[in-house]
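After the structure tokens below, expect a handful of questions from me.
One protein chain omitted, others in place.
Chain naming follows the written order as A and B, and within any one chain the residues start at number 1.
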Amino acid sequence: MSEEIILRVENLTKRFGGVVAVDQVSFEVRRGEFLGLIGPNGSGKTTLINLITGFVKPTSGRILYLNQEITHQPPYRIACMGVARSFQMVRAFHRIPAFKNLIVPLYSPRVKKLGGGKYGERDDIAVDLLDDFGFERDSLVPYKTAGSLPHGYLKRLDLARCMALRPDLLILDELFSGMTMSEVAATLPLIEKFNREGLTIMMVEHRLKELFRVAHRVIVLNFGRKIADGPPKEAMNHEEVQKAYLGTEVEG
Amino acid sequence: MAGPSRYRKERIDRGIKARSDTIYVLSSYREMVYILLPRILPIFFLLIFPLVVGGGYWGKVVFYSCTFALLALSWDLLASVGLVSLGQALFFGVGSYVAGGFNHYLKWPIFLTIPVATIGGAFICSLLLIPVLRLRGVYFSMVTLILPLLFDHLIETLEILGGTHGLLSLTPFPNHWMAVYIAILAVIVCLFGFRRLIHEDYGFVLRGIREDDRVVMAGGINIYWYKTQTIFIAGGIGCLAGALMTHYYQFVGRSAFALDNTILPLAGAVLGGSGNFAGAVLGTFILVPLSEALRALGGLRMALYSLILIGALAILPEGIFHYLERKYHQFERIVSI
Partner (left out) sequence: MEILIYGITNSVTLALMAIGFSLTFGISGLANFAHGAFYLLGGILTWIFMNQLGIPYFLSALISIVVVGLFGFFLYWGLMLRLRGLAINEVIATLATAIVIVEVLRYLGFSGFTYVLPEFIKGSIQIGKSWVDYQRIFLVAIGIGLIIFLYLFIHHTKIGLSFRAISQNERTAISLGIDSDWTAALSLSFGSALAVIAGLVILPLGSIDTQIGYDILISALAVGIVGGLESVPGILVASIILGFGQIIVATFFKAQWQTVVTLIAILVILAVKPSGIFGKYKELEERV
């Protein structure tokens, strides 16, 4: 993990009418870091991701990626700068084969520039890529219609879609929700490997046990505010964090 | 043994389809014919049909069918990226007037006006429609619907570009056969071109935009640029149709912007089946001759197309072509469970 700050969020706020979804959140992410983003439901985690990746415009605040201001950039430009994100609700193209789902990122200007796919090669690149994620190349699985695959496969497909973009920063939104223990056990080492190879990862998760095994640092959100920022053990010992997750005792 | 036996309908690929799906199709003439027939037959039909029909009244109908087929193909391309055009008449009208205008006022020859109408018209239509690309899909439909109707009014009331009488005595095609075969060639090129396009990676991106544009954006693709490209191409083809018709008729009038030119290709595309382009051609080649045969009904024909449209949507949404395709490749049988 280097000292280079690859993502900086400054006083980010998002209001939806009267509701403050994200409230003056600031933090930094270093290159190569594995950052966890946790908090109770409704604490603003997905909104934060949407803000960073450009799907939602902030009410105030700044976001800098690689020292460039991306606060108001459209999602596709941010993606082309190297930020990939997965979706909480699985969004795959259900009516086409699984491997064809990867064509879109492979067709992007970023991959074209990095020398990813030439005409006719993309199909093979897609199938190869999927092989790393548990879609065995020699089986029928990559060729099955995405809609016919079970949930765990679709989650991994989403992950593969992100990785097809050759990102520098990977943001995962509850990737493990809905996956079985064995699927998680198979996927987590993979993500860890990517992180060791230099990929910066920001991961929203509810399965804290798995997350704490791999995360260098976690940020805890509650009601849109950042209430803790540090190594997992330290953050969980924070009184406010415990209150947020477990509640307080009622007097009497 | 329990309960009554139940049945379900099963659709299975025909044996010959399975055999001809791979490279081994080359090993058997029968299988090669199976693959090539659906492609060769329409081309053959399209090329021979005008000769069979002759140069008279029905020869004209062939020409009309081709121009409307181009409009339907243009509609289908827009629908593939998720843009529902309710204003093919916009493209048709712009193309007609650009070609007619340059021919009438500047005396440009036909081999110049048609390309200029196609490309220039595409630019004009794109400029008009780009602003609504960032809004909800319905806005696109609304703007395409309202613009041709407004242009129609405009031409009538301002008496510009020939006003109610239109521009007359424009340069015709050298002869009927040239006109028809240029039109047929355009249809063939667009039909097979668009089909190829939609099955290439570019086409996947387009279809992805229609299906879920957020995911496509997360994948680094500028969806607005692709939508713009599609409008340019589809608009150009629509303008080409208008330009061809203008020179065939030797006339352009405000009727170019009429609702007829939107509804007929739309009904044809939906009847034939949207999404596969062949359906668009098939549908218009059914509806246009039908429309000519029912000339006596006048304005009521539009009501008829609309009813057919609604009927197709309600009863056979996949369209005739997809239905035929399915029958060609698969057979059904009842199996007991």
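Definition applied: contacts are C-beta pairs under 8 Å (C-beta built on N, C-alpha and C of every residue); 3 or more make two chains touch, one makes a residue touch a chain.
From a predicted model like this one, the values you see are computed outputs, not experimental measurements.
Contact with the undisplayed chain is limited, among B:Ile16, B:Leu154, B:Ile286 or B:Leu324, to B:Leu154. Here the missing chain is touched by one residue of A:Val56, A:Leu129 or A:Leu157, and it is A:Val56. Screening B:Val53, B:Leu128, B:Ile188 or B:Leu316 against the full complex identifies B:Leu128 as the residue touching the chain left out.
Only one residue from B:Val53, B:Ile119, B:Leu145 or B:Ile188 touches the chain missing from this view: B:Leu145. When the whole complex is considered, the residue among B:Val189, B:Ala303 or B:Val335 that touches the unshown chain is B:Ala303.
Taking the whole complex into account, subunit B touches the unshown chain at residues 79, 84, 86, 128, 131-132, 134-139, 141-143, 145-147, 149-151, 153-154, 157-158, 214, 259, 263, 266-267, 270, 274, 297-300, 302-303, 305-307, 309-310, 313-314, 317.
Note that in this section only the chains that are shown with their structure count from here on.
By the touch rule above, subunit A contacts subunit B in their complex via residues 53, 55, 74-77, 79-80, 84-85, 87, 91-93, 95-96, 100, 103-111, 119, 122, 161, 164-165.
Taken in their complex, subunit B has these residues touching subunit A: 201-202, 204-205, 207-208, 211-212, 214-223.
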